[in-house]
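Note that one protein chain of the assembly has been removed; the remaining protein chains are unaltered in position.
Presenting subunit A:
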Amino acid sequence: MRQNPDLILREIYGKNILMPIRFNEASNDPIYFNEVGALIWKLSDKAKNVTELLNLVCETYNLKIDSAEAVAVEGFIDQLIESKLIMM
């Protein structure tokens, strides 16, 4: 897995903003991430697949893998992949 290299995460005074660099299919406008979104983005370069990424996020927040929160996180990861912000 990897972050879409055409965007870069800016962390400014506690706010996380994904800024486009090159023209790309995912987003050519800035995207505001909350803390969880930013973490998923940052960890996506370290994970081989969705399961691994989910595990990394759950570890960070002490979530059980079968919890409702984990399901929501997985859904969000899928959205990021579908929108090509994260790439397999």
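Heads up, the rule we're going with is that contacts are C-beta pairs under 8 Å (C-beta built on N, C-alpha and C of every residue); 3 or more make two chains touch, one makes a residue touch a chain; residues count from 1.
Methods note: contacts and distances are computed from a predicted model.
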item	value
Absent chain [UniProt protein name; select from "Phenylalanine--tRNA ligase beta subunit", "NADH-quinone oxidoreductase subunit N", "Anti-sigma factor antagonist" or "Radical SAM protein with 4Fe4S-binding SPASM domain"]	"Radical SAM protein with 4Fe4S-binding SPASM domain"
Among A:I17, A:V50 or A:I81, the residue in touch with the chain that has been omitted	A:I17
Hidden partner chain, residues of subunit A it touches	7-10, 12-13, 15, 17, 19-23, 28, 30, 32
